[in-house]
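Heads up, one of the protein chains got dropped from this complex, but the rest are sitting where they should.
Order as written gives the chain letters A, B and C; numbering starts at 1 within each chain.
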Amino acid sequence: MSSRPPVCLVIGAGAGIGGTVGRRFAAEGYHAVLCRRSDQQGLDALVAEIQAEGGLASGFLLNAVEPDTIENLVTSTESTIGPIDVVVFNLGAQIGDRALLETSYKSFEMCWRLATFGLFRAATAACPIMAERGKGSFLVTSSTAAVRGNAGQHAHAAAMGGRRMLCQSLNAEFGPKGIHIAHILIDGAVDAPDTLGKMLGPDMFQALRETRGMEHDGLMLPDKIADTYWHLAQQHRSTWTHEMDLRSFTDRPWWNH
Amino acid sequence: MSSRPPVCLVIGAGAGIGGTVGRRFAAEGYHAVLCRRSDQQGLDALVAEIQAEGGLASGFLLNAVEPDTIENLVTSTESTIGPIDVVVFNLGAQIGDRALLETSYKSFEMCWRLATFGLFRAATAACPIMAERGKGSFLVTSSTAAVRGNAGQHAHAAAMGGRRMLCQSLNAEFGPKGIHIAHILIDGAVDAPDTLGKMLGPDMFQALRETRGMEHDGLMLPDKIADTYWHLAQQHRSTWTHEMDLRSFTDRPWWNH
Amino acid sequence: MSSRPPVCLVIGAGAGIGGTVGRRFAAEGYHAVLCRRSDQQGLDALVAEIQAEGGLASGFLLNAVEPDTIENLVTSTESTIGPIDVVVFNLGAQIGDRALLETSYKSFEMCWRLATFGLFRAATAACPIMAERGKGSFLVTSSTAAVRGNAGQHAHAAAMGGRRMLCQSLNAEFGPKGIHIAHILIDGAVDAPDTLGKMLGPDMFQALRETRGMEHDGLMLPDKIADTYWHLAQQHRSTWTHEMDLRSFTDRPWWNH
Partner (left out) sequence: MSSRPPVCLVIGAGAGIGGTVGRRFAAEGYHAVLCRRSDQQGLDALVAEIQAEGGLASGFLLNAVEPDTIENLVTSTESTIGPIDVVVFNLGAQIGDRALLETSYKSFEMCWRLATFGLFRAATAACPIMAERGKGSFLVTSSTAAVRGNAGQHAHAAAMGGRRMLCQSLNAEFGPKGIHIAHILIDGAVDAPDTLGKMLGPDMFQALRETRGMEHDGLMLPDKIADTYWHLAQQHRSTWTHEMDLRSFTDRPWWNH
């Protein structure tokens, strides 16, 4: 592993959970390899910000539904940047609520390609490498839709439900090989400009922040989520968490609404 | 709906759950429309058997991963056979236990195409038609892998986990429109020559039947499973079951092993 | 077992699920032994009604929190009426929503005594007898509170959560001995004068029936619930259900609200 710092590879690194978790790991001495589908400018800004804080970071645009993209990313990261010690799989598949007839085959498949098959590909590429080293963490961001379907969630829930069962299968195979697979249930709204912000538009997002976020702490803060991702990666292998939920104190859990 | 008898459309009608459920519905006055991927001879025999018992049955070979096959089946059934009152979605995706690196992208995708996307297509084709009539049942055979991943189950569990969440989403949209969506967890070995029998080979299957099945009742009998499918389709709409498990009395439930 | 008809012992037999299930089993040839805490008149009327339909029934007032009551009932039923083939455990513990400080120690304990400890006592008394005969059904009515706690449900949810885990433990021990343990999740309002009716009062109950029940089928009909209890008791031992949910087609499942 020579002297290259360990890599935290973030697949899905926008200005919410993904980017913030990457920045946190960089602050702890990791080389953050940040991948996202678009917005080169935002990506560059994030990398620059980390570097300005004295951290190591690289950024790549990555289309996770294209063949070989995730696989090549893992290979090239290992060969040119450093050993992947942590994968943060953070690709979402939220397309908003859509009735069945408004859910196209294409979007149903796209959700699966991103949220389920993308994870399978990333695990296939990275887990064996980590298993050879006998250690590593594979932290998977997940959502309420992984544990319960709901009206309009046909595509999203099918993709996330598959993701959760895949995480359990990966854990059964790779846990005993020293790879910590964690399925993290984000069960609430995140204060994330790149996802929630874009979905709502700037005005509504700002209004939501004022009424529910900010001093109300009713929106999950990416910085605080990153604390928990960091904790998971630090858990001793005698004491691992496979699944946990996260939500604001003002949010009712999914089983209560 | 004129005088045509209601149709029970079975997608995945081998000599196990699917075919037996179809035969049961035919015995109760339904026209059983039986679809399976291959084995024209077996299909013809099943149709003939039902007709010999005085029932109505039609059989079709159907490749559920090909575009338009499921959709055309629904359309043509409605126009030429009768109104679809019950759909039995019985396509499996069990490919046996395979370690991650032995699970090809192709097989991972194939499981999803059959078990998750196939259900989505069938629901998209049939649910709106049934919803217009304000009634119908959509009975989905499922498996242990829908509720827990396990070693070697990467592809199967991801597909079935997606199936379960999709069933809950369909239920949220179509339950109130009078469509009874049921997710039936088959949590044990079925005495099914076409699936378990082919997986084990004739000798081992016969041996299993002798040691565990037959008078031991340790293999689930398709006839008895069909009783429960029939019961589900008969439940009054004030009293519907969305999810239930089924296993032999000698089998430990999935949460105990 | 001589020529005495098999007994269906209903613990908690009011004019809702319990009494109706008992009547159904009586109609199928069972001797219904109906127990409830109070209302001798209502109990007598139920017994008379069953007998008028040509069925066998006996009624007993039973205080399930008193020592030895359940135990003696099982013993005396076996010796004087007939072999207990089916137990329907139908004691509820719904005390309405109460904040923590409004939930007295006494009511918290009472819920447990009825819903959890009562089941334990009934199982201790009846399961070994049934196991000796190698057959029997133990059908446990349960509720949403068994799978998720909620505001004001401290006592109820603690009692029902215990009940569910106890059912799984009973199943693990007695399933292989031929006793069918079923945990039936009643996830909606039942059209039951003795429970919902008394909680709401006659006027509100009638209003609810008119707006949501009756032709709307938005209240679960005890007769229809009894169909499913009967089906469960009839399931072949190769194909048993341990857990299922029941709700009206218009009700959202617990995981969606």
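List of remarks:
Just so it is clear, contacts are C-beta pairs under 8 Å (C-beta built on N, C-alpha and C of every residue); 3 or more make two chains touch, one makes a residue touch a chain.
Predicted model, so just to flag it, every value in this text is computed and none were measured.
Which of C:34, C:95 or C:159 touches the hidden chain is settled by the complete complex: it is C:159. Only one of the listed residues, C:61, C:100 or C:214, touches the absent chain: C:100.
In the complete complex, the residue from A:95, A:130 or A:219 that touches the missing chain is A:219. Only one of A:38, A:104 or A:241 touches the absent chain when the whole complex is considered: A:241. The set of subunit A residues touching the chain not shown comprises 168, 171-172, 175-176, 178, 180, 191, 217-221, 224-225, 227-228, 231, 234-250, 252-253, 255-256.
Against the chain not displayed here, subunit C makes contact via residues 99-101, 103, 105, 108-109, 112, 116-117, 120-121, 123-124, 127-128, 145-146, 148-155, 157-174.
For subunit B, the residues touching the chain absent from view are 147-148, 150-151, 254-257.
Here is the rule we go by: only the chains that are shown with their structure count from here on.
The innermost chain, defined by the distance from its C-alpha mean to the mean of all protein C-alpha atoms, is B.
Of all residue numbers used where subunit A meets subunit C, over half belong to both copies. The two sides are thus made of the same residues. Between the Cα centres of subunit A and subunit B there is a gap of 34 Å.
In this assembly, the C-alpha centroid of subunit A lies 45 Å from the C-alpha centroid of subunit C. Multi-chain contact residues of subunit B (touching two or more other chains): 168, 171-172.
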